[in-house]
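Before any comments, here is the structure.
One protein chain is absent from this view; the other protein chains keep their places.
In order of appearance the chains are A, B and C, and numbering begins at 1 in each one.
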């Protein structure tokens, strides 16, 4: 029941024939909704004329039949779902970002975070550029447009721009006649390529979007690769590949990605099952039932059950209508917010020794409430197992973990945490078992668990100055409500 | 993955102290949302002044913080969620129904369906009454109001009115100073009573709503019972009890109720686990994995796995953002609609002999698509098991089953159905094992499985005339889209 | 600049051919918008199937192209605009009222107010009727429906029902196959009949609606007349005519009706010009310019100028975007609210002796502010002339005049009022010159000016009890903001 958020999901399609593409992009974004619930957008490119629909809300709320139909036909289309990581976000940051520069007309969708966004922005502004959004995506766009002024093609401009960009970026870009996918040299965020039966080529953050639109998965975009699709065919620029180690975000396997996605050949569901199996080996315990916190703890719970031989049980019913709009009730009921989302099944846990699997503990508050619910439902013993290591460091690559000062694992031992949240025992997965997959040979970024950043990272004072400066929003900054 | 719908959920609260009740009712309706997603309403009674908020939409969409706060304080409140069974519904049918008759002022919430709605309405109209809605709830209101003219109290009027009502009704009614709960003598629909720590008494369709608001469950309202709460205490009128056999809807256990609810002392989750266990006994098969169709097939799948010893697996990922607003894509994609909602986990089923558990087959179309998805994901054998008997008859007590002519089991043998949906074997639960619970002694209505109606039922010609007559809507009748 | 409100405008059409009628009704309601800005509705009757669109808001806001098109084709249609006179109104009172009784199916639109609404409602309730709205229109509907049970036709039922109704009502009713227009025997509210080139017959509150749809005006419906149009032709029931004196509301000429309407053969614009001429004769003064308060004082100002020979000037510019939604600014600005709506033209009044014409003074506050604006713009003398007599009594026939206790003329002499609002002289029109038209022979109701009610009127204690009782609203009662 992680309260940690990914920022974005991206999708792009290049069709050999002019047709209605918005439905396909819509369906793909629907499948990628878990990667961003704050806003979404589609840009359809009909022979150089870009038409877009972008708004705040869920995919199914934004894209009414009329909106989809008004997007018309096209050859290329790009889509994006977004989760905002800042309290001062606004309508201006919705993607795809449209650029109508006379040489660099494009629609751009970005997943990830630059680590040099602030100095890059400062440098661009000092040469007379104006930024309209608070997102680093605009800095990417500027870098490409300015490279384009001296580059023979848009894909060459992307490649040149990549020399200025540091950090995490999986990009899908439509120029007037081409569809381009690019991934940073570390490959922090996933990006895969697929094909539809009619010959259309698609790019997506996850394979679940390929499944949703009926595309076959061809392969991952390589770290550092720039793939360009046009009527002339597919061209791969690998000039940025192999310059550095692959560092795919480990949390994609642990929490972000949908279990039915396959990343670098590895099933996310299987990765979580195996995390559960490793947990069972690392932290065995005598118990009567293994239950998971829905939804992200369920796979690991089944893995723990399989490995340990303790029966798997359904421990909670999750209210499936919980949405962004749920109103936190008054003081008396606020204490009960977790119980509004989750209701324990007394018949599963009453009088039992329970192994409880979750994917993370951030501040500990949510875990304490879940444990308390189980106690009231009659659980005799509760042994909590976390299918990831403790969080100790901030992520600069597009994940919105809490302020490191608020992370419970930065201030307390495992024993102290166990006592604070009220469990009889607590065990975390070891870093070396993350994400514990034989099938994938890719290197993983585990910086949030061990503080070993694969790149230089912004110093915080500059970051906060930057954020203060750009506080020009269409609304008052919302009071940010965070819970663990 | 049943496409069958319950009509309503009801809730009521009587508080010894004047306070903000809307938040509590809101939280309860949130927990009852699965019983009706079309509209919702709350009526707060502040010493005889009724203030309401009723609208089309989901509970969390309708009740903004402003709306909840505008409902103000009160002593008594009533809430309702509704699923509309007709294509000609409108805003007028939203409940709670408010009656401002000088002797019978009340707010009324109803779950169920009268079987004598048409003759009752005709009789009332022929004496000069005017109906404003197309719901049978208004006929109940009329019966109570007219009984009230000669009755010493509102609860006496309810009791008198019950003599005219036939069919299914679980009612929660607020008069200016009393909260009344009543259940038809067969007890078709559930209705339970609970208490909050501050002494408030609450009524709800299911215990999951009691859990959500922090109330302890006291007991079920008895079939035929009228319970009245006022400042004078609780009064139970049992004059209609025991006149006939209890006939709780079996499908509440199989599909409607939330697994964390307890009805007549029986856990719904346990009932479904046991249905799975019975299925394993009735229809054993050699297989490698047991999977359920989310969400309602998961409990029975676990039961089947436990009884058979075949490992339980997670077979599908369900898109959790599927809402009322999902747009059916174009022709090419329409074939794919099930795959947009459900994506099979290849790593679970590839090369395996699979036992697939679902709770029902209506027309067979949905089942055929699910099976086809599993085949594409590599399933070697598929043995489908249904945790209920085949549907063969219409329900007149508040469940929206398809037209009996469209029910696949009315036209085909089990073997034919297996072939039509493409499975290697198919097995239904036997009627005598529904819902297979030792804990509950209540009689069950299984009319949709065996056609044995506990009451007389409307003849269809009168019903269709009735519906034609009352076609005065605020919109053109929507084209009804139904899928199985 | 009167703050007094009419309650309603009605329209109906019977077309010999099935066609799209909603556009015509929409256009007519648009022209009648001044008679009610709170809500509007259209009911289209397509061979007995009634489809409606009714909502809160202005006509042009409610009826989008989609809504109009969704109303489909029909033979008969009825429309209504409404101004609510109570603070506890709600969506339920929006007209046309739809009645789906098996013998009395109809859509009903009503302009006026019954004086026996309370006893009629009490009588109906005591025989078991339930009221859903707080409007007296429902009592009319009940009376018709109950009469219909024993009547040979709907028009006979209307005629019978009229025996039970007292007060003001201009009705347009669509039964499955007929369009009926009826007017109370006093003829308090106007109602006229016209014809379109294609043979359609239309009824409207004012002739301006006939002009808007391109219909020729045929004649007024007579006081007490019931006109029925069906495929059999036009039938006039005059059995209630001539029983009492005609008493058309004088304020229709003074303020309510649009100047381009013609009532009983008299031009409203001419009536106001003549009121101005009479004022000039009754209250002459030496001055440099005559100006009117927009919009309703302009005609009388021109009449005063013509009679007196003093030049006519444009004294104020009115902000034409003032709508229902204007937000009253904070304390400092609230004092300025009149100046936001009206800005005096300094070049017209600076250094001049000004005759200022308005149609009424209610509490005096607005007048005082207007006078103050003129003083600041340099007016040397201000001589106010009111084109109506002083208000001294409540209206029970559909006009929302302020509480008689708040009317300035009930507590002060003309001289005192002049001093209070800051003018150099003040003159009201004499009652015998209202509305001062040779062309019309109709009797006028001037009860608000002289307290001579043509009917018995409700005693206030019963009225307040009645209103208290029916306070069951979908919102908290709004704080009523009234200004003069």
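Definition applied: a contact is a pair of C-beta atoms (placed from the backbone, for glycine too) under 8 Å apart; a residue touches a chain by one contact, two chains touch by 3 or more.
Remember, it's a predicted structure, so these values are computed and weren't measured experimentally.
All shown chains touched by the missing chain in the whole complex, by label: A, C. When the whole complex is considered, the residue among C:95, C:230 or C:270 that touches the unshown chain is C:270. Check C:27, C:51, C:205 or C:367 against the missing chain and you find that the one touching it is C:27.
Residue in contact with the omitted chain (choice from C:176, C:259 or C:284): C:259. Against the chain not displayed here, chain C makes contact via residues 20, 23-24, 26-27, 30-31, 33-34, 37, 58-61, 63-65, 68, 208, 211-214, 258-260, 262, 267, 269-270, 295, 298-299, 302, 306, 311-314, 316-317, 319-323, 325-327, 329-330, 333, 336, 339-340, 343-348. By the touch definition given at the top, chain A reaches the unshown chain through residues 49-54, 70, 72, 91, 98-105, 122, 125-132, 134, 138, 141-142, 145-146, 149, 469-476.
One rule holds for everything that comes next: only the chains that are shown with their structure count from here on.
Judged by the touch criterion defined above, the protein chains link up one after another in an open path, with no loop closing it. Residues touching across the chain B-chain C interface largely coincide between the two copies, over half of the numbers being common to both. The distance from the centre of chain A to the centre of chain B, with each centre set as the mean of the Cα atoms, comes to 36 Å. Chain A and chain C have CA centres that are 60 Å apart. Between chain B and chain C the centroid-to-centroid distance comes to 48 Å (mean Cα coordinates, whole Å).
Within chain A, not a single residue touches two or more of the remaining chains.
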